[in-house]
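Shown here: the complex without one of its protein chains, the others still in place.
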């Protein structure tokens, strides 16, 4: 095998999350712009099949990936139904990475975990692809800004400092007495698995919390023993993985991000139970 | 953030545009062949969801991206319904980049802007993956040729010079007296936006022209004031962006490539108006 680990230089990483789909060249154009500015940067597709304009889905998917990226990465979100209107284009320092995108709530979950240490409005035209169009800021603002960041341009040069980035209201998660929680489906993945707001806190070294995007100050009590309760009263005891049940059977478990998921082995839970984002789910503790 | 901007070497860029879809390994195989020949080249996916065999759609999408690539890039189009028959495999120098693909019209829009300064038939087997199959020239001819070009092989070594590359007839665009133009839908994008032949010329620094792929000698008169007229008589005043109308409302604007687009905010104009490629659209000037 050929290696070049002796080359310890780290290539700057840019992650792209959009609702551009795969029928057009919009994503390819963004990458061409990036390559022209930062030829040695590596671009990772986080996904381009966000439902058109679905800011909440984009925010959730960004939360799923952000902590997997190495320090110094630039994560770009282009789910931007207000492009060309008064909504602002922004970038912010979040932990050891930079987030770039429209100021419309796409960073909500990450900012609920920890505030941005700095944020700017992307107002400096010398870092844009000009003339800036009214309908494709992914190409004209976000891609070139991400490339300049990957190439070493400091955040503060991109435009004037700001704060008060837009955040939407977090999805439902409530106590149900001493032995339960009430939440909702927050995402349906491509397998038809229902991913909920209920679960463990990833970032808490010695405990758990009610939701991974809430601050540590609200401690949780749940360690994985219990059952999921669906809207029609159907109850599923928690297992470890979907392979723990027979093919075609429904199953509940704590998924790879610590959130309660409901699946059907070899099938689609979303179809089986006719549930989608926003459906109420309860978690009953045991032990 | 870690950088390597001190590394000023530019990696050779290869763009890939095909109708191979995402259900198979055809694109991955092309990339493996490229990596074996030009390991340091970077490959950008321009899209692989061209309708199978749709040469006109491929030509339009290639036109959308070509001028965003840095000088020295190699753009490969594999939409090739005549693979294995008498149609030629070609490469040509177009401005500061090289185009590679079947000689079936996929370069039509680019060649309407500017002729190729050189073109060759890809007849030299030492630059192919042999034995060359009859059905997958993307793998056996176009990918290895692109990799050799990215690696520095001069165009003229790839085969004998040629001219007279195939071009299809450009889509409709006609004067309607002094105050209008008659054109057609040339592309429906993944959002259901209708993109038309009507608009501004991108390449003209001080003016505009009737279509972006026509030479500058035919000057235009349109600067963005006016209305779009749909086949059923529905009229839409031009706005700046789709965010300028209420959700669910239709809107017309000049898109990011300077072409008149018709959209529905948060919806699909193709569905709303039941229009697709070839549908006649008029543009009425005002002011």
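Each chain gets a letter, A and B, in the order it is written, and its residues are counted from 1.
Criterion: a contact is a pair of C-beta atoms (placed from the backbone, for glycine too) under 8 Å apart; a residue touches a chain by one contact, two chains touch by 3 or more.
A quick note: this is a predicted structure, and the numbers were derived from the prediction, not measured.
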| item | value |
| --- | --- |
| Contacts of chain B with the absent chain, listed as residue ranges | 9-12, 20-29, 31-33, 35-36, 38-40, 52-53, 71-72, 74, 81-85, 87, 98, 133-136, 139-140, 149-152 |
| Positions on chain A where the hidden chain makes contact | 1-5, 7, 9-11, 13, 15, 17, 22, 42, 44-49, 61, 64-65, 68-70, 73, 189-191, 240-244, 253, 255-256, 261, 265-266 |
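We take it that only the chains that are shown with their structure count from here on.
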| item | value |
| --- | --- |
| Distance from chain B to chain A - Cα centre to Cα centre, in angstrom | 32 |
